[in-house]
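Partial view: only certain chains, each at its native spot in the assembly.
Note that the chains take the letters A and B in the order they are written out, and that residue 1 is the start of every chain.
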Amino acid sequence: MADIDTFMGRAPVIPVLVIDRVEDARPIAEALVAGGLPVLEVTLRTPAALDAIREMKKVDGAVVGAGTVLDPDQLDTALEAGAEFVVSPGLTDRLGRAAADAGVPFLPGTATTGDIMRALDLGFFRLKFFPATAAGGLPVLKAMTAVFGQVRFCPTGGITLASAPEWLAEPAVACVGGSWLVPRGQAIDPEAIRARAAAAAQLRSR
Amino acid sequence: MADIDTFMGRAPVIPVLVIDRVEDARPIAEALVAGGLPVLEVTLRTPAALDAIREMKKVDGAVVGAGTVLDPDQLDTALEAGAEFVVSPGLTDRLGRAAADAGVPFLPGTATTGDIMRALDLGFFRLKFFPATAAGGLPVLKAMTAVFGQVRFCPTGGITLASAPEWLAEPAVACVGGSWLVPRGQAIDPEAIRARAAAAAQLRSR
């Protein structure tokens, strides 16, 4: 199974998607992939999420993972739906052990030094920093990267096309999570999504 | 035993009380109940706290819980004093399991996504967000409620009569904790407390 690094290195932005209608899943994935963002995180916050993962996986070039995974049961459900990687908002020992046992590429959410040390104990060196903007922003991330030299982050939460460059300029930042690419509650406009993806794909990553 | 939801739904504000003199306990509780705030949290930060819980329970209509409960021993002490619900500033597995075993309505403090996921693992879906203002305020709460749709919160810490409405306007906020109702270190003025309680009781809750 691929390493989480593989996914984090494919593009500077991983779209974070909340899909309310399964029929939107393929057009969204096609537009994002066409724009240059092939790695997609579908959050398990809606009843349509698991079917959306299945639909998006049919799109050529799409790499589809599950987000907002909270416990081992949801991890199993996500894997059954074909999720190729898994993201969580935070980290519990239970979920971390289940992800390690399943061998699935896993990006656990962290916000504090204690979170990071528990992640390292479980063998995870690639971490989400969440909620990136609200939980202290770049000053907190910089304080933590100074201490944890071996860790690389995917900050997620409140980041925009405008603020992404300053996050991506940090050496410890591999990519960022982006919810601005497909705003929830709007009718799907594939061309607008493709254009936003293309702009995001131009951002410099490391 | 009543559910914690029952207590969170009785009034928009739960007064958070630090009682230094046991003789103040009944007049304070009478004034708060008269003003329309029947659910009272007595913090275990003072030697008078346990006797204050006993005294306040004698007041008609008062529902009295213990706050600042840090470990299973303090949980037992609070229950022996008659606490009808228990609140903690943070959550440990030890305390969470003890509260679940005791079957007492429990409102654990949380500040991060990891805290919330550990609470969910223990079966707690009603959570304190603490320290609400200092730990990132509404932006952090909003980021977390977007992820944890099934959770309702009681933000506590630094909230005032003026700022309470914006917290209570959040769908995921059931009530707020308020320390402004009975300022510590002042002589007790029952009429002033009743008036502050009446103003707080007018706040809209959901």
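The rule is simple: a contact is a pair of C-beta atoms (placed from the backbone, for glycine too) under 8 Å apart; a residue touches a chain by one contact, two chains touch by 3 or more.
As the structure is a computational prediction, the values presented were derived from the model and not from experiment.
The full homomeric assembly consists of 3 copies of the same chain, 2 of which are present in the displayed coordinates.
To be clear about the criterion, only the chains that are shown with their structure count from here on.
Superposing chain A on chain B by their CA atoms means rotating through 120 degrees, a value rounded to the nearest 5. Between chain A and chain B the centroid-to-centroid distance comes to 35 Å (mean Cα coordinates, whole Å). Residue ranges of chain A in contact with chain B, taken from their complex: 43, 45, 68, 70-71, 88-92, 94-95, 109-112, 114-115, 118, 130-131, 133-136, 157-158. Only residues 112-118, 120-121, 136, 139-140, 142-144, 146-149 of chain B touch chain A when the two sit together in their complex.
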